[in-house]
Structure formats: structure tokens, C-alpha cells
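A single protein chain has been omitted; all remaining protein chains appear in their positions.
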Amino acid sequence: MAIYTRGYRDVSYQPTSAFARIWPIARHELLAMFRMRFGAILFLLCLAPTVGQLILLLVRAGLWEVAPEGRGGGAIPFGDRLDPASPNFYMWPITTMSFVPFLVLTTLVSVRAIAKDRAAGALEIYWTRAISPWAYFVGKWYGSFLLLAAAFVAAPCVLWLTSVLLAPDWSQLEATIGMVPRVLAGLAWLCATMALLAVSVSALAPTPNFAAIVWLFVVVGSLGFGQVLRFALRENWTVAINPWRAGKRVVEWFAGFTPFFDYSPWAALGLVTGIAAVLLALAARRLRVLEAVAS
Amino acid sequence: MSVRLRGLTIAYGSVVAVDDATFELPKGAVGLLGRNGAGKTSILRALLGLVRPTRGSMQILDLPPDADPREIRRRVGYMPERDCFIPGLNGFECVALAGQLSGMPERQAFRRAHEVLWLVGLEEQRYRAVAGYSTGMRQKVKFGTALVHDPDVLFLDEPTNGLDPRGRVEMLDLVQLMARDLGKSVVLSSHILQDVERTCSDVVLMEGGRVLAAGPVSDLTKNARRTFHVGVEGCDAQALALRLRGDGVVAASVGERGLLQLDVVEGFEASTVFAAVSAAGGVVRRLVEHRRSLEDVFLGAVAAGSGAPAAETV
Partner (left out) sequence: MTATLEFHGVSKWYGQVSALTEVDLCCGPGVTGLVGQNGAGKSTLMKLAAGLLNPSTGEVSLCGERPTRRAARSVLGYCPDIDRFYEEMSGRNFVAWMLRLDGMTARAAKARAGEVLDELGLGEAMHRRIGGYSKGMRQRVKLAQALGKRPSVLLLDEPLTGLDPVARHEVTQVVRGIGQSGVCVLVSSHVLHELQNFADAGVALIHQGRLLAHGAVAELRAQMGERPHRLRLRSEHPRELASRLAALDVVASVSVGDDDVRIETRAVAGAFAELTRVGASARGLITELQPLDDDLEAVFGYLVS
């Protein structure tokens, strides 16, 4: 027999590695979207282009009877974009159709990630824990990368696997196995880079709303500015001033496509890497530990 | 010894925030006192490994002087003064996440977060969003956050700020529990000197970046001249004052609120007062040696240290 008290108990544990401490931050960031009211619904809406392709796939596989003559034949008006045997079937809904979903996800989550902590004074909590500013930054980046990748890598991946499983034989797999993994790898790179840009902007801004406005201004503004430059300079590469455009060009090159605006992928890669490097350097300055603790 | 500073100097550019600070903090609760801008925050920052001292050395616990700041922060818990919470979390998540950031594995952090929240008395409200908490509950969450990774040293910056009387007593009880019963070192920074007097055995007084005084409260508040205040009932205080002179009592007078003031020297015996009152047919209601309050010590030290009168008289 014993009487147990609920007094203070010591705790003993093996400290986790610096790497493992990144994960709680990333998970918290990933879940930020779904903590929001209507967050889950918004996320599903962001999957709309991929879901459209999925419906098309089901129709073509004959699982959905749309119209008797629609099955299995006729010319496809949009070229290879709507042909499940083409890698473009998996890339196009993201690189071309998902600009708005990309804006929604980054504006609601990635670009607020650090700015909201700064506004709430929460940086003081992080800095006074056994964690370095870099681990904090990487955690925030990793969380928003996972969110973007869930929408723009995992979803097309599911689409592809579905198409493989729906095909009557292995022909679909044989036709796509060479290219689709490269498309997915390219998309993963795109998500990682965009998350890096957004989180860096977030580190610079004083409040989350300010960060969101700057981000929208940069991403949407550079879209128009790139077009203006293209007319002025008669150079295609200028559209790559927009990071999403530049990223798209790199993914297309990586997956072996010839895009509508043809220009050197190296120019695109160089531009987007340069922008990322500059932002990252500024973010590093802004995340110095001292700044966070109130005087 | 929990913390030892030797000639610690911290300068931000040309601004010297801490100038040649030397003191040792013993185990138990220690008050860190000073006006705003006296250098308290800079010392806390240095002890947390957030700034590198310009000169001098410091040692925390048994850690080597060149210890990784992250290792220091794993052994130290810090409760910030201002409200700072990671947005969008409930009380439990807040404390658990802080534990994980300090290097606790997830399961340990979760278990510990529940325990700590029970200890600070937030068991009922732990699943509610922190954004909806009252000031008292916020202070308790901050305290829990500082305690979750079982640190050996706790830095508490204004823990009673904005609390109502009951909240203050609860917070001070927690501080005492830490320092007395659990053997942790607590560094308490507070503007409310009675809170420090009540919980701390030692204090460090700072002003303008320099340490004005450091040592046990009882030493600092000791008077050079011993004075006793005696409250009597049922006999004439004035007559008593006359009778008590001699026997170690150099001067006796009746002060405010009818209290008898006895200035005494070696050889004074309290029993003679009891005997005299008893003989006069009265009773003693109070017989207390007058000690300076920490406020007197503080105001005096600040006035001496800055060369200006501590309190402007209006």
C-alpha cells in the first residue's frame, strides 16, 4: 500500500540533437494552415487543378461515363496537357494553373511564419531556448516547404500513381517512368525555393500583414514588370524576374520541355538563386539573437 | 554558488551597459534590483549566452566558461518580463513546445508540460488558447515555460507585474517552492521590493551599470545603531521611557503611533523591558528591532551611487 503525492518530480532525459529540435517548429508551422478558420477548406481549394486532372483521368479510364462518344478517342484539344501518358499532364496543373494557390498558401503561411513571431515577441521565447537562430529559420522553412510540397508535389504524385494503377497493363508506367519522377523532383525544388524566398521575406518584416503585402507586391508586381521588360528589351529571359516564372522555367528544363517563352534556364536559375541569396543574407542579419530580447 | 561574475563588462558599441560587475550568487533566491536601464537585462542576456561580455568572465553552475550557449540555456530557465507567446497555441502546447525547443524528447516534454501546468495551477485551463488568458494565467504559463526543462537556475523578470494580491501571493509561493523546497537557484528581478524581501535571502543592487551592493538581505538591512520599537498597553509610555534609561538603553522616546523607541547598545536585555512593563501593570504588544527596509537600502544606495538625492521632495 502506498500514498502517492503529486509533488514536484525531477525529469531526466537524453537531450535530443540540434537537428531533432527543428521538427517541432516545422510541425507547428505546417499545422498553422489548418489551425486557421476555413484553413483546411482553402487548402483543398488549392488542390483544385490537380483534382481537375484526377477527374479527367477517371473519365478517360471509363470509370465516369460522361458521354458515349467521349470514351477512348478523338483528338485532344490541349495537346499533351490532358494526356495521362505525357509528363506534362502532371506538371501543367502546377506550373501553369497553380499560381493563385501558390499565392494563397505562401501569403497565409510561409510569409507570416517569422513575422508573426516577431510581432508577438515570441522570438524572445525561441532565442532563450537551447536552439540557434539557424535551426529556427530552417524549422520555419521546412514547415512551409512541407505545406507547399503537400499541395504541389504530393498531390501530382498521387495523380500519377492513380494513373498507373488505373491502366489495364504496365504500358502507362513504362511510358511515364522516365519523365514523371523528374517532373516531381523539379516541383520539389520549386517548393523548396519558393518557401525559402517567402520565409526570408518573413524574417525581414516587422508584422505578418506587412510581410504579406510586401510578398504579394513582389510576386504579382514582378509578373507585370517582367512582361513590360520583355517588350522593352525584346528578351524572353526578363520574365524570370518573377520567381515563380523562373522556377517554372527551371522545372520545365529539368523535365525536358520546351516552354512557350524560350530562354536559357541558366538565366532563370541564376536570377532566382541570386534573389534567394540576397534575401537570405538580409534575413540572417535580421535574425541576430540580440535584437529579440527586450531592453 | 550558482553564478559567479568577475569584472564583467558589457558594451554595445560605445554604450557601456554593465561596468565591471563582480558578484557571486549563492544557491536559493537572489533579488536583482535596479532602476530601468541599470544593467539588469544585460546581465541576464549575458548569462543566457545571448551577448558576449566585452571583458571579464562569468561562470554558471559547473559549466566551463566557454560552454556552448545552447548548453547553458538547457540548464537555465528564463521567464521574460513582457508578454511573449508563440501565436496560436493553447497553454499546454506552449509549454510542451518550449520543452522540445530546449531539447526534450516529445514524450518527455508532453508529460512534463502536464506536470508543470498542474504545479502552477493551470490544470483546468491548459487546453484553452493562451490569447484568451488573463494576466495572472499568462504569468503562470510563462513560469511553466521557464520550468519545463527542469533547469537548475531560473531567471524571473518581473514575475508579479500586473498581478492582483492573490495572484502575487501565488507567484511568490511558487518562487519560494523553487528556492527553498526544490533547491533551485532563482534570480528574481523585481521593482516591488517587498516581494524581494519576502522571497530572497540575498540581493544585488545595480545602478548605472555598476554593482552598488551585493550580499545577504539581513546584512544590508542591518542598522549601525540598534533601535527597538516597543508597543505597550495599560501603562504610560512616557513614564516607562524615563524608567528604562540605563541598562543598555541610551535613549528612549515616544515616537509616532505611541510606539516607544529605544536606542540600545551591547548589554541590552529585552527581559528588562518586559519586567518594567509588567511592574507598571501593562502588557507588551510589540517589541521589534527596527531594520531598514530594502527600500531604504535601495534608495540610499542609489542616492549615494549617483550623487543625487534619491527622492525629490515635492
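By letter and in written order, the chains are A and B; residue numbering begins at 1 in each of them.
Here is the rule we go by: a residue touches a chain if its C-beta (ideal position, glycine included) is under 8 Å from a C-beta of that chain, and two chains touch if they have at least 3 such contacts.
No experiment lies behind these values; they were computed from the predicted model shown.
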item	value
Contacts of the hidden chain among displayed chains	B
Option from B:P53, B:G103 or B:G136 whose C-beta touches the chain left out	B:G136
Where the unshown chain meets subunit B, residue by residue	33-37, 134-136, 161-168, 191-194, 233, 269-271, 273-275, 277-278, 282-289, 295, 298-299, 302, 310-314
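Convention: only the chains that are shown with their structure count from here on.
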item	value
Chain centre separation (subunit A, subunit B; CA means) in Å	50
Partner subunit B, residues of subunit A touching it in the complex	6, 8-11, 13-16, 18, 20-21, 24-25, 28, 32, 35, 116-117, 120-132, 289-290, 293-295
Contact set on subunit B toward subunit A in their complex	37, 41, 45, 48, 50-51, 70-71, 73-74, 78, 80-89, 97-98, 100-106, 108, 111-112, 115, 118-119, 145, 149-150, 177, 181-182
